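Quick notes on the structure that follows.
For this view, one protein chain was removed and the others were kept in their places.
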Amino acid sequence: MRIHFKTSYNHDIRLFPDRWSFLVYAILIVIAVVLPWVLDDFFLGEVTNVLIWAIAGLGLMLLTGQTGQASLGHAAFLALGCYSCIIFMEQGWPFLIAFPAAGILTGVVGTIIAIPAIRLHGIYLAIATIALSILADDIIVLMEPITDGVSGKFAPMITIFGIEIERWTTPDRFYWLVLAVTILCTLGYRNLLRSPLGRAFAAVRDSEVSASAMGVHIARTKAAAFGISCAITGLAGALMGFYAGAFNNETFSIVISITLLMMIVIGGLGSIHGAFFGAVVVAFLPQFLSMTKDFVGGGSVAIPGLETGVFGMILILFILFEPMGIYGRWMKIRIWFELFPFARKDMFKRQKSYLKTERLR
Amino acid sequence: MEVVQLLVSGLANGCVYGLIALGFVLIYKATEQVNFAQGDFMMLGAFVCLGLTNAHYMGLPFWIAAPLAIAIMAVLGYLLDFFVLRHLFGQSQTAVVILTIALGFVIRFIAGAIWSHEPQTLESPLAIGDFNLGGVVLGMADIAVIVVTVLLTYFLYQFFQRTKLGLAMQAASQNQMAAYFMGIPVKRVQGMIWGLSGAVAAVAGILFASKGAIDPNAGLLGIKAFAAAVIGGFGSLPGALMGGLIVGVIEPFASRYFPAGYSQIAPYTLLLLVLVFRPNGLFSQVRIKKV
């Protein structure tokens, strides 16, 4: 087990606890950057998809994992980010302005929506956000003059300083663009976690009463969490639009909202790693299933509901046996090796707790 | 006359929503868990009954098949609690929400695999057609739905207010530990409540399938029923039914009098309005956490 001898406060604050983990992440980034020369276009597209889902996952993780507000409506914000970015570009805005503007717009709308929503707790928030997601679908259809309704829109070519980026013709450039956004979002997330607002998020999640007794403004903090979460989700939505090439009201359905929430639970709530692990599962599951089907000899017969069914099953197993998600399992395996041979099985035993209702009657 | 007709069909739909909402509320009242798969339970109940009744499956008489389906769903509900939900003891409400949503996906997949994704109709004696009452054409099935729902709600309400088991269920939801110390077998009581809500879901499913065709995606109705439960107020059985009726009645009127496109957003708009202005439902209860 590595022990960190801290000699200054900077030690506590810095991004990586020691040189070793800095090295690991540096190598990871180098591998990520050179990936287009290694993988063929199909797999590069899949990795791009993973990264886009991971960005969306980071957005929701900030709200659900960090601040404890479960949202089942984040597809609405994916849609808002996607539509606004592409509509801005159709107005002739360059991508470098339209893209952040879409994120900011989504964040602002998210904050406005949050103002009534933050009074709601637990399941009430969940149902309100479900309603939001369903409404978003209908509103896109109703706003046909702007959104082209059911027939949908096509993503234009991205141009950054004269360099043309497109999902199909230049998958490597598109991949790098997505990678850059992923790294920036992850850094911003990480920075928040080590500053006062990030701690206020966790405080609101764990105990609202004592958070407010410590001077944390509950409503403002939750609204901030909503805003940042929606902004990141909006960016992911815009990238999803470019990735898909074409999209309409059904691209960002309630099922996407639910998948996103399930994804971060499978990955591990409350950790950045969790968003990435979950994204890998979501993005590769369809490929994995079709390969399995070929292997078993199912041929090309489409089985409706198979993907969501298997995904649901995986989630149930995780909640039952590993509520901390893939990240939790990963930490346990790491600790087991670090302590070898001294790890004991009951080290990770969960404490049972009893439910005491907050309801008066 | 048209108004009466819209009203009756709205009420009948509303009763199905109400019954599903009743299932949510039952579980919520007794365990503080929220079963987002209740709509899929309803769908499964309908398919079990359909599988037992319809000629090209088992072909049993409806009056044997229906109670059997209800019993099967009750057992399924109990087993679900026994094998899955009981192990979530102490985990957050959100974990249960996500788990039951996932469960809904799984149930939908299984139902599709067994009974296919084609819409099917239940060969139900309730669906004997319409009768004319002074110019108003009423579906027999609609009337049956309304009658059964009213009876069932009354029975459940009495059960919770009057019987020892009902009271034990309420106590277990207020404070698990205290209830446990008072000698209430908390876990078994929770299992029974899941069984009960499975049975209620089966009734809702059979009624729904008597009214028209059913396919595995009918479970998505659960979302609307959930909205109904919230509109009515989550802790109250009559409230859930009222919420269901409100949503059920709004729909036909909205699609009749609103321009197309606006009608399907009506229930959800109402839901959001209720959540913003009366977050605890129209039949609200106060909640303050004591420190």
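Order of writing sets the chain letters: A and B. Residues in each chain are counted from 1.
FYI, a residue touches a chain if its C-beta (ideal position, glycine included) is under 8 Å from a C-beta of that chain, and two chains touch if they have at least 3 such contacts.
Methods note: contacts and distances are computed from a predicted model.
With the options "NADH-quinone oxidoreductase subunit L", "Amino acid/amide ABC transporter ATP-binding protein 1, HAAT family", "Electron transfer flavoprotein subunit beta" or "Xylose transport system permease protein XylH" in hand, the undepicted chain maps to the protein name "Amino acid/amide ABC transporter ATP-binding protein 1, HAAT family" (source: UniProt). Only one of A:Leu72, A:Ile86, A:Ile113 or A:Ile228 touches the chain withheld from this view, namely A:Ile228. When the missing chain is restored to the complex, the residue among A:Arg119, A:Arg173, A:Arg199 or A:Lys293 that touches it is A:Arg199. When the full complex is taken into account, the listed residue touching the unshown chain is A:Gly188, out of A:Pro116, A:Gly188, A:Pro286 or A:Pro304.
Of the residues in subunit A, those that touch the hidden partner chain are 9-10, 12-13, 188, 191-192, 194-200, 202-203, 205-207, 209-218, 224, 228, 270, 351.
By our rule, only the chains that are shown with their structure count from here on.
Once the centre of each chain is set as its mean CA position, subunit A and subunit B turn out to be 32 Å apart. Note for the complex: subunit B touches subunit A at residues 32, 34, 84, 87-91, 93-95, 97-99, 101-106, 108-110, 112-113, 117, 173-177, 180, 216, 223, 226-227, 230, 234-235, 261-262, 264-265, 268-269, 271-272, 275-276, 279, 285-289, 291.
Within the complex, the subunit A residues that touch subunit B are 64, 70, 72, 116-117, 119-120, 122-124, 126-128, 130-132, 134-135, 138-139, 141-142, 209, 254, 258, 261-262, 265, 303-306, 308-313, 315-316, 319-320, 323, 350-361.
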